[in-house]
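The full complex has more chains than appear here; those shown keep their coordinates.
Order of writing sets the labels: A and B. Residues in every chain begin at 1.
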């Protein structure tokens, strides 16, 4: 029995609230149960130095948590003077995942920064950030298309979404919340496209090593979950 | 005529959404028109070094803005490696303002940190942070009282709220939004208690210096505004 009473293959309630920011070209408040991430996509004319005059654009991401997004207050990274390793690792993952479905050439020489700020954390913040960040990015591209800057169907090649899975008390389960995540023996994050291609896999044994069979069970759960997330994304941006 | 079409002494719609955080002992999403600040109050057992074994507690505040809370995306302070002067100035102001209505001796040797994170900015973020931070702080104290840690009426001496005023095209006006703030000749922030005492005054001539008469007009506007804000706080925490 999961602490959340959910079935092994049951995700939490997922919702996307679009257009939540007055200023950003695209924005989305994504909820996976009690996990809430505010995603904004900001369009800027500049690109990183190594892309100047290349005709190609860039999509990047930044990740942060409000100090009391968590059960115990964490020190504000702006105050400690550096972003921690976990933060840098997650924002690199979000950026890679979103770029996997973008044609940077077709985007043209602009940069889109997707900021993912966790308002409340209850497990799965990085996968929620990818899934919701996609919606914010989509809406930023729609904003650009409305201004005849791009043709969205040439820039955006597919959907991308992400989910965590884990082995909890010996059973492979989908979409871990914090209570499950803390106790899981194995923890894995999957990023896949709408057409089922795999973009990123990260699996970690928290306690004992895991077997290939266990891993395949997690992958199967993830495939089902991501397929459902992509459906929800499609309804949200329709 | 104000850009916002408001009367000179008309505030924006103000609302307090309490209990918005699953984790924090007190929390409040405060809105002044399009300005939105998420305030959480976190109780910790530790106090700053200089208060150890003094029997007195501490209330402090931190302030931040999400990178795209503003019209143009700003660099994330965690990434630039330091909090800017404006941020430090504002969080010191919030902390002083909230401490003005707290009996630190009656609080006992604990620390409450009020985090004020601007989700969306449209002028007046610091005054919204003080006004909403009070509600989060109140609810944290109520949480403590419910656990028999304090007697709230001994710790919390009064209400405290804040508002900005300015001289816009020669006319003193109340509660500047961003469009008005950018064009105001003089800009002032007032912090007052429920009983009308003044806690902080900050007035700045953006262009030409201002006169004592002008300043008194701003003070009169602020008094009216803060009196209304305290009423709204009382309804909110009732």
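Here is the rule we go by: a residue touches a chain if its C-beta (ideal position, glycine included) is under 8 Å from a C-beta of that chain, and two chains touch if they have at least 3 such contacts.
Quick caveat, the model's predicted, so the values are computed rather than measured.
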- Homomeric assembly size (copies in this file), of which only 2 appear in place: 6
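The working rule: only the chains that are shown with their structure count from here on.
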- Note on the structure: Rotating subunit A so its CA atoms sit on subunit B gives an angle in degrees, to the nearest 5, of 180
- Task: Return the distance between the CA-based centres of subunit A and subunit B, expressed in whole Å.
- Result: 33
- Query: Hey, which residues of subunit A end up touching subunit B in the complex?
  - Reply: 21-24, 27, 34, 38, 40, 42, 44, 62, 64, 66-71, 73, 76-79, 81-83, 87, 113, 115, 117, 119-120, 122
